[in-house]
Each structure stands twice: as C-alpha cells, then as structure tokens.
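Step one of this worksheet: look at the structure below.
Shown here: the complex without one of its protein chains, the others still in place.
The chains carry the letters A, B, C and D, assigned in the order they are written, with residues numbered from 1 in each.
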Amino acid sequence: METTTAEFEPKIIAFLCNWCTYAGADLAGTSRLKYPANIRAIRLTCTGRIEPMFLLKAFQEGADAVLVSGCHPGDCHYTSGNYHARRRWTVFRKLLEFSGIDPRRVLFSWVSAAEGRKWSELVAEITAQVRALGPFTSFERIVKA
Amino acid sequence: MIEQLRQRARELLGEGKVALVIGHGRGSSPQATFPVFITKADAVDRLVFNPFCRNNLAVYLTRKDIMPKGAVGLVARPEEVRSVAVLVQEQQFDADRVVLIGVACAEPGKEGAACEMLKGRTLKELEAEVAERLKGRDPAQDVAARVKELEAMTPEQRLAFWEKEFSRCIRCYACRQACPMCYCERCIVEKNQPQWIPSSARPLGNYFWNVIRAFHLAGRCIGCGACARACPMGIPLDLLNAKVAREVKESFAYEAGFDHEVPPPMASFRTDDEQEFIK
Amino acid sequence: MATGYFPGCSLEGTAAEFDMSIRCLAQALDLELREIDDWNCCGASAAHQTNHLLGLALPARTIALAAAQGLEEIFAPCAACSNRLIAAQAEWLGDAGVRAEVERAIDMALPAAPVPVRNCIDFLLPHIEKIKTAVTRPLAGKKVACYYGCLLVRPPKVLAFDDPENPTSMETVAAATGAEPVAWGFRTECCGAAFAMSSTASVERLCERILVNAKAEGAHMVIVACPLCHANLDMRQPKGMALPVLYLTQLVGLAVGVAPKALGLKKHITPVAAAIA
Amino acid sequence: MARIGVFICWCGENIGRTVDCPKVAAEAGGFPGVVHAVDYKYMCSDPGQGMIKDAIKEKKLTGVVVAACSPRMHEPTFRRACAEAGLNPFLCEMANIREHCSWVHEEKGDATAKAVQLVRVMVEKVKRNEALFPIKVPVTKRALVIGGGIAGIQAALDIANGGQKVVLVEKEPSIGGHMAQLSETFPTLDCSQCILTPRMVEVAAHPNITLHTYAEVESVSGFIGNFDVKIRLKARSVDIKKCTGCGLCAQKCPQKKIPSEFDEGLGMRTAIYTPFAQAVPNKPVIDRAHCTKFLTGKCGVCQKVCPVGAVDYAQEDTFVEEKIGAIVVATGYRLYDFRNGEKDYGIEGYGEYGYGQYKDVIDGLQFERLASASGPTGGAILRPSDGKAPETVVFIKCVGSRDCAKGLSYCSKICCMYIAKHAMLYKHKVHHGTAYVFYMDIRAGGKNYDEFVRRAIEEDGAVYIRGRVSRIYTRGDKLIVAGADTLLGGAAGGRVEIEADMVVLATAMRPQYGIEALAQKLSIGYDEYGFLTEAHPKLRPVETNTAGIFLAGACQGVKDIPEAVGQASGAAAKVLGLFSSDQLEREPIVARVNQSQCVGCFYCEQVCPYHAIEREEKRDKAGNLIARVAKVNAGLCQGCGACVATCRSNSIDLDGFSEEQVFSEIGGLR
Partner (left out) sequence: MAMLLARKNLHALLRGAMEKKYRVVGPTRTAGIVLFAELSDPGALCLDELNTQNSIKEFFFPKSETLLTYTLGKKDVAIADDFAPPRTVLIGGRACDARSLVALDRLFGWDYKDKFYFKRREATCVITLACDRFDEACFCTSLGFGPRATEGSDILLVPAEGDAYIVEAVTDKGRALIAELEDVFTEGTPGAEKVAYPEKKFDLAAVKPWLERNFDHPIWKEEFLSCLGCGTCTYQCPMCHCFDIVDEGDIHGGARCKNWDSCQFALFTLHTSGHNPRPAQASRWRQRLRHKFVYYADKFGTEACVGCGRCIRNCPVRLSILDKLVLIGREAAAAPAPPAGAQPRGVTKRWRATTSIFRI
C-alpha cells in the first residue's frame, strides 16, 4: 500500500457553483496562485443544482474524492440555493458514510468569488489529504464487478 | 375493540361517507392477515385487527387504479396516520379524501398484546395523539441498536457489509412497492435517458439503488419497516432509513409524519443550519 | 465555589496593604478565599522577556496547583499576576504542543479546562449587590478617578476584560460605595510601571500627567487595582500635589465600615486621612 | 452524429507556456465525435474567431468547444462568433484551461494532461447541448427609483426626461437626502442647497414622476421588465392633498425639544414638522414617537390650528402596488457611528475618542449643519457644548475607515476633500482660529481636487499633521487631542498634544441601515460592508446580478456628488435602453418539467426562490381532475436548478446544465 500511495496521484472531481467558487477559482488563476493539478472542476449554476447522484457518478468514474463548493451562506446568487444544498449534504454525506464511503472523500466548502487564496489552499490541503488516504480501491471493486 | 372498528367501517360505508374501506383481513392464521378492500357495509366482518397486522395500508392511497373518486376509509395504525400526514403534506391528496379509523396495538408483533381504537378523528387530532403515544418510547430500538453497531465499524467494513447485503438484491422493488412514500409515477431507477441507476442486479446498480432509495426518504420515512419486511432477500433496508431519519432528527429537529402543515425538511432550510462539515 | 487566592510577591511586600484590605474585605463580605498552597512567582515582567518557556511555566505551576487543590477559580489581585496567568493559560489552551512542553517543564498535569483567573475588579463585580447592601459608610460626595493602567485591560484579545479604550467596570464597583467616579482622560494611560527603577524620570513625567488630569477633573482620590500603578502614583507625585491613591479594595473596605488601619491606609506615602475624613 | 470542433487557445504565453496546446489539439482530435481540432495563438482575436466561423461552415460543425480562458470571460465572445457563422450560440462551450489550469499549475505534463481532460469534459457536454433560444418577455415601461437623494433624483429626472414613467420612493418625509444637509460643496464651494433644491422641485413637478415620500418598498416580486412592487406609504397623519404647507401647525406645536435629524441633533424640531425649509413636498408629518397626542391622547393643537383640517390622527399606513419594468437602487449612505461603535458589524468603535461623551466631538455631517446658513447656528461655527466660537478645531481623518483594528478596511475616499473644505469654511468664518487636520494620506484625485486641498493648506493655513490621534480627553472645557506627528523626528515620530475647543471626526461612509434586508427583497448581492455589488467591477458597474435592477450612488460604494450623479445617469441610461424595446431577451437557461412524470409533491415550488413554479391541473376528457403537476414560468425562472436537484422522480431538468450533460461531463473525467 505504502508504495502505491507514494506515487499515487488522486483524482478529485469538484462541482462548483458558477458565481462564487468557480469565480474564486478563476481569481486564483488570475492571481497565479499555484495548486496541485489533481482537481477537475465541473461548473454548474449553483450548489442548489448539484444532485447526490453527481457524487455517486463521480465515484463510479473513478474519483478518489469529490468536492462540492459554492457561495457562503447569505451570498447565494440565487439567494437560497446553497441553504437547500447544505441540508441535502448534511443528510447525504451521513448516508454515504453509513453506507461505507469514507467521509474524508466527500468534501464541501464555501469559497467566494473573492477567495482565490482560500481556493488554492483548499485544493492543496484536500489533495494532500486524499493522497494520504490512497486510491478508492474498495469502491472501484464495486464498480468493476 | 374489533367490533368498534367494524362499527365505524359499517357507518362510514352505510352513510356513504366513504366508497371504500381499506383494512386488514383474516388470513389462515392470526399471523397471516392481509389487506382487504371493503365496499359494502355488510362485508365489514371481514375486517380484523391484531398485533400481527403489519402491512402499511397507506401504500394504497396513491394507487390510481384502486382509489375511487370518493373518500376512502383507512384502518390506520400510528404508521398509517404518520404516512397519511406525509402524503397530505406532499400534496398527494387533500386530508378530507381519507377518513382515518385510528387503531393501535400496545406491542405490535407480540402475541396477545392489547389493541385499542384511537380517539382522534381528524388527521390533526390523530397526529397529536400518535405523537403522544410514541413520546419517549422508540418503537424500533433493535434497529437503532444495529445502526449503532454499523456506525462503530470503519467505512471500509461498512462498505463490505453493504456490498454483501446488496449482493442478494434481485431488484424486485418490493421495498419500493411496499412503501407509501414511493408514489412516483416513474421511479428514478426507471429513468434511462440518461440512466441514473444501472437496472442490472449487479453491485454498482444495487448500491446506487439502495442508497438513493434511502436518501429519497429523508425527512419522509416514518419507520414502518414495510420495505425491510417486503424484501424477499432479507436485506436490512430499515437500517438505512433509520440512519437517515436519525440524522434528519438530529440536524433539523424534525420527525416525519407528526404535522402535515409544516414544510418538509428537505424542501426548507434555516439560515443557521449546522455546517461544521463545510470548510 | 472555592476561590483560590494568589497574592503574588507584591502583596507580600510593597503592596502589603492591598493584601490586608483584600483579606478584611473578604471577611466583611464573607467571601471564601483559600490561598493557593505553595504558590510561586508569576514571572511578571522579567521571566517572559528572558525565557518564553519560563514565562509560561511559572504561572502554569500555580494554576496546576490550584486545580489540584480543587479550586475552581483564581483571584489574582495584582494586575501583573492576573495578566500573566491569563496570558500564559491562553497559550497552552490553544496549542497542545505548548501544553505538553509546559507540563514537561513543571512535571505536573495542567487542568484540561481553563481555570478562570480574576483580577481585583473582576473579583468584586459579581458581588456588587452584596457590597451595596453592606455599605455602612457611604462615600457620598467623594469624587474618585478610577485608574486602570495597562495590565488590567491589555492585551484586549487575550484578557477580554472590559473595553480597553473606555473601561467602566471599576467605576461600577466604586459607584457601589456611593462615591462619584469622575470622567477623565488618563484612565488607561501607562504609569511607567516597569521603569520605576530604570528610568525614574519618565515615570515621573507619566505619573504627573495622570495625576494632574485626575485632579483637574475634580477627583479627591485616585483608585487603582494594581500594585505597580499604586507604587508609582503614590510615590511619584509632583511637587505640591498630594492626591491620595487607594486600592479599590480599600475604597470598598471603607464603605463597608472596615477600620482604615485594618485596610493599611496608614502605609501610603501620600496621606489619605484628609481625603477620607 | 455529432460533429464537434475543438479550438485550443495559447492565449499567447499564458496558456502555451504550461500547456502543450498542439498535444491537446491532437488528443482532442481523437475523441469520438470530434471532426476538427486545432490550436492557435489568440482564439479571441479576429483571425481566431474567423477560424471558428470557417470551421463551422466548412466542417458543418454541430458543436464547438473553445479551450481558452474562463467562460466567465469570453463565453459571450465565442458564442457570438458561432451565431455569426449560423451555429446556435448555445452549442458552443468553453473549457477553462487558463484560470483553472495553465495559470495555477507549474508542471507542464500535469497541466497538459488536465487540459486534455477538461477539453474532453466539454466535448462530451457539447455533444448533448441543445439549440436554445433567448426567452422574450414583455417590458413594463415604468421605472422604480428607491431613494430620493441626489443619485435617486438624478436617475429619476434622466429617466423621466427620456420620456418614461418613474416612481420615486423616499423613506424620509422629504427628498433631498444628505446633499440637502451640506453647506458648500467641494471643490467649487458653491452652495449645496442652491444647486439641489431646483432639482427637487423639478422632481415634484415632473409629469412623468410619481413621488412617494415617507414611504418604503414593502415587497418586490417578478423579474426584469415585469416586477410587482408593493410600497408602504407610512401614515403621515397629515392629508397632503388638503395641506397647504402653511406651517402653522409646526409653529404651534408645544412639543419643541426633539433633536432634529436634519440638523444631526444639533438643532431641535417639533413633533409635527417638515424636516427643513425647502422640503419637497413641503408638507409636515407627525412624529408619532414624540407627539403628545399619540403618547398621552391629550393635546391635538395642530389639528385645532390647521386652517384646512389636514391633520388626521387616525391615518394609517397604506399600500400602493406598482407594475415596474426596471429598478434603480439609490439608497445612499450614512456615517459610521463613532458614538456607539457598530458591534453588530463586529466593529469596535473609538473609546479613545470618548464614544461621544464629549459634546464638542462631532462628525462631518454635524459640522456641515454648523457651517450651513440654514443650520441651527445660521451658519456660525459655534461649538455645541457652550455655543462659543471654537478657537482651535482639530479634524481627524480616517475614523472608522482604513482601520482594520477598529473600523473598516476601506478608504472612505471623500473625507480628504470635505475635511479640507471644513478647514477652509472654518477659517473663512473664524479668521483667527486654527484648524489642525490629522491625516494618514491626502487622497485628492479628482478634477481640481488637489488644488482645492492645497488652497486649504497654503491660502487658508490649515495645519496638516500626518499621524493618528491616540486619545481625546478633557481638561476643563478644553479637549486635549493627543496624537503623533510622524513627520517629526524619531522613528516613532513625535507626540503632539493639541488643546482644542472642538474636534471633528471624518467618520467613514457606510451603506444605509437596512440595506441587507432590501438586498434580500430584491435578491441582489452585497459585500462584507453592505455595499451592493455590481455585476462587474469594471465593465458593468451600474448593473446588478439580477437582471433589471441597477445601482446609483453611495449604496454601491463610497462616492462624492459628481460620481453619484454620474452613476445615476448611467443607471438611467441602462433603464432607458431597456425600455427602448417592447420585449426583451433573456438567456434561456431555465428549468423544464416533464409533466408526464411529475407526481406533484411540489418540493420544487418550495425550493424555488423566484416563485417560478406554478401548478397545473391535468384533467381527463370528462374533465375529472387526474393530477396536479408543476410548471415552470420561464419568465420568472432564473435557472438556478434548485428544483431539479430536489425532484425525486427527476421530472425537472435544466436547459444548458441538463442531467445528461452533467453525467457525460463526469464521464469525461474517467
């Protein structure tokens, strides 16, 4: 295991809201803040649009972790999308944990359009964390079966 | 007690208050009761009630091929009362479409346990009465205990556990069909463009199906256990439901089926909902 | 609710009257004070500037002792002491590494939960009603200038005690005695504290500014809650000025009828008698 | 069968340096459905766009993926290009290989590999894109302007003069705002009221303007071109139709000792009052909180003396509902409250300046009232405590601004100018007096601004001290201002103590109280300070992220008068532009319901922030109700997709971000 984790490069699929975190990631870019290339962002209108099934599909396609990120409470471009999302995740992540998906592979954050730095630091942090966890082989087993 | 039950049914049908009464009927043994549909006042003697009446009859209330245009009388244990509350809350029918004949058993499933009529007539009254009855006592402690056992495991162990359980799933959807809350015209598992959940009875599809099924019951499942009882392969689906119900209770201080007038937790929010898990 | 009493070195020396007044005030108001057995120097001014770990270890030992002796809070009358105890505690509460290091240094376990540390004002505040009822000699007409200095309220983020720029707690206590706090501008200015020996001149300059403003605002006396402030202000009064400087506990003591002698008022350099007559 | 074209942009060095663009193009060429893949230095350039257009025509492309910068940057550009080549613009997607890739990754291999995947994701998405067509919605040609300060007045007049109807709502009894309180204005020192009041009168008289003063916006629903606005007309207790504005009531009102808001508490007013002489409308209101009649039931003098019987104690709040096509928010500013601090905003306040316990420590607007001919002192500079003319006045800048420790981090911007003006006005009125100004920097970037400051210093001899004030305390009737002059020698600079008679604090400009609540009503954003956020800081400064709602004046950020007026005219121009057509087009990113699958639980209705979900009844031939199902009002829908994720049977989908598209995108990441 150690040997594999050593050179193991995790794949992290991120679902970002267009208005805050995607813009925040843009800002990280315009500010030339460096972070690991393991993250792959999918742009959506709002965290309120992000369905639990997206996360499952991400794991199906071999994600070692998923990240959902959007506007801070109160800042939702659509006023309340992130509040509804927050409830959805509160339950769903617990359900995933209960049905055997390590919560450290199911990540959530609020990153505003102004938090380019937070974004780059976040990505660096979770990439390290997931690298330490190693590849999500147990789920791969289910997918392949 | 059974006479009172039949009397109510007789009146309702006799006075034309309802076109149909759904209740439990006598089977080959007390353990073997089954749902009956009574349309004539003189047939109410087919109704029985005992601790072994476990089918959740509310499941029929959304069956378009069964429901008459008129009102329906429903022999309603606390499980049915709560189910109806959720169904009304979710606009599936107006409260006055269903006349509840409230019944309850002190210890469901226990030979000779006392059964009685509930006092409440309206849904609101019965919600309150049922809430009162259930206060303090958790009907499904064994389930709660098994949930705790699972929680004590590592994620890997849990995944292995469910992998094994789900491997038996034959996708007969008895769990779904037995559940009053699964009233969708087209279940998500039948959506194939794009396909949400693989329909083959294989590990991935089985995992997706059972997880999503449980999630779709968030804030809606009233814990009647019909799904688990219906499962011919003995998969402990009630554990998933119980876990979700508990999270909803702990996070949003909400339990399904006690008040049909409040907004459902998964369609509402508080600005101060918990969010420690969000970085 | 047992309160541990941590006099600290000043109260055994220059500020003996502070100690006296506290003890008899506690008696008068019957507040239980249990002196922490085997307490040690808080390391104020010197230690934390010379060796950081030492600056933490000294308060740590006293706090650990207090906890071990089943004391739920610590009353450290000396502003420097309370300041050090609180500041040090804050450091290891926030950092497990530091805690471990300190525990190794003192070879004792630190209490998991923070032990509340109260300065003189903080100690009296909860008993304000008690004081009001206990007042037998209301100090009506006595104009007092409450002086905080720096150690009681700074650094604000660590001490989180009162408003660093415009504190009012001492006034609240003083007012309970019937005295009349004056509004003045130097309540949180520095008195020179640690420079008492090294740079007397600047201390004199600083003290003068404070005392002059207090007098200008009509104060009959200055009230302090810190031995260092007291020493400086009492000792270094400008020519022709004789503005008594009392400890808050002395003021309250007077009001509740404790004899001036018992309060150690005779020990002051600037005579008090006239002001309290 | 899809025919996708992929265009990889080098963005000069920006992408090309870290991403091997030719390799990405080559890889993309191998993706199923891709018939054309090229790379080029600058895709957004004319030749670049030309390549796309040509490829669309020659290769008969059914979809386009441009891998370049962020879609938030150039999506409109490339979609327009596609449209020009006859391809539906919504069949064009962008892969963000600059902000999300080349700029944030160093290792070329990784960056290139990631770019390839990002392109694959978009290819898979665009394959499933559908041609979408802008949604047309009718426009109600009536604008709502919220706030009757100079910005609101300017916006209202410009729109009205453009021939469109305007509803102007002001929460105070009169329009005019803060500008009406000012004495002279920098840098010309012309009299504020003299230039403002004619505009106020013009508003009142304008046939196209409906004016609601002493009124507030109660609720707003609807969407661009079609807002429904409910306005609360607060009970004035005076029938303004009958009232002639003779002022007798105010003269006779026995309740005379109420601090006047208009005079910033330096003057007094009666319980029934008009805020100031030139108020528009010049009709009084009764301040029920202070009126004896309302407090005790006795009195009633005003009613007795009113010659036309206009006073009506029984009056209640009423509501008017207006159909509105566009909204201009011009709620303006207030000053930072140095007296109480602003704890609810996590702002400490200035204990060292006495929290307002010193009468003679005042803020900028109070000084304006002292200096104003219409003010409580008739324009004489007299200090509040004892009415003496102050010999020495100290002005302190950056109070509550540029001060992360105690206040707000932003620069309040106008203070440098108005303090210079104050110093000047003071010197003009108290010739022998001295004006000290503590400053951090002098920010006088504006036409004739720096010249103005120099005049204050050089001609009027204001003493400028570069440094902060650490404490204000009293000595006798004097205020001792202790601070530092950092230009005096020594690393720490020199301590200075000034014995002053009066101190003026240049407190920071803050957005009006209640701005957050209003923003929620309008569903527009605001920043950490409460300033309303514009759609783009540079290119869309007067628009908000909610279509049809525009910003004018200090509600969007600190502004002086010319800037506020300029932005107001800008907002007005936007409104007129919007009203220039009878219909308008909206981006067609909206949700759609598959009614045959909907079971009518209406979770969607409950999560929709725009009330865009409607109920539709399905009946059989006999007319019996079969089912109630959801329906999306495309006009209201803003396309957030909350309903989609909430629908258990997944009977709703979102155009442009459909289920199938997202699943395929995820697939692209395998």
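The working rule: a residue touches a chain if its C-beta (ideal position, glycine included) is under 8 Å from a C-beta of that chain, and two chains touch if they have at least 3 such contacts.
Values in this document were obtained by computation on a predicted structure and should not be read as measured data.
K.L.:
Just name the one of B:Val44, B:Val59, B:Val75 or B:Val248 that touches the chain not displayed here.
P.N.:
Going through B:Val44, B:Val59, B:Val75 or B:Val248 one by one, B:Val59 is the residue touching the chain not shown.
K.L.:
Out of B:Glu11, B:Glu116, B:Glu129 or B:Glu190, which is the one that touches the chain we can't see?
P.N.:
That would be B:Glu190, which touches the missing chain.
K.L.:
Residue by residue, what part of chain D touches the chain that was omitted?
P.N.:
The missing chain touches chain D at positions 30-32, 124, 596, 663-664, 667-668, 670.
K.L.:
Against the chain that's been left off, what residues of chain B make contact? List them.
P.N.:
These residues of chain B touch the chain that is not shown: 19-20, 27-28, 32-37, 39, 55, 59-60, 64-70, 165, 168, 170-174, 176-178, 190, 192, 195, 198-202, 205, 226, 229-230, 232-236.
Assume only the chains that are shown with their structure count from here on.
K.L.:
Weigh A-D against B-D on C-beta contact pairs and write down the one with more.
P.N.:
A-D
K.L.:
For chain B and chain D, what's the span in angstrom between their mean Cα positions?
P.N.:
Taking the mean C-alpha position of each chain, the two centres sit 50 Å apart.
K.L.:
Can you check how far apart chain A and chain B are, centre to centre, with Cα atoms defining each centre and the answer in Å?
P.N.:
A distance of 34 Å separates the two centres.
K.L.:
Could you please state the distance in Å, as a whole number, between where the Cα atoms of chain C are centred and where those of chain D are centred?
P.N.:
So the centroids are 50 Å from each other.
K.L.:
Two or more other chains in contact with one residue: find those residues in chain C.
P.N.:
Not one residue in chain C touches at least two other chains.
K.L.:
Of all residues in chain D, which are in touch with two or more distinct other chains?
P.N.:
Those would be 607, 646, 663.
K.L.:
Would you tell me which residues of chain B are touching chain D in their complex?
P.N.:
Checking each residue of chain B against chain D gives 69, 90-92, 183-188, 191, 193-194, 196, 216, 263-264, 266-268.
K.L.:
Please output the residues of chain C touching chain D within their complex, sorted ascending.
P.N.:
Touching chain D: residues 163-166, 183-186, 189, 213, 216-217 of chain C.
K.L.:
Which bits of chain A are touching chain D when the two form their complex?
P.N.:
For chain A paired with chain D, touching residues are 11, 13, 18-19, 22-23, 25-30, 32-37, 40-46, 48-51, 54, 57-58, 60-63, 75, 77-81, 84-85, 88, 120.
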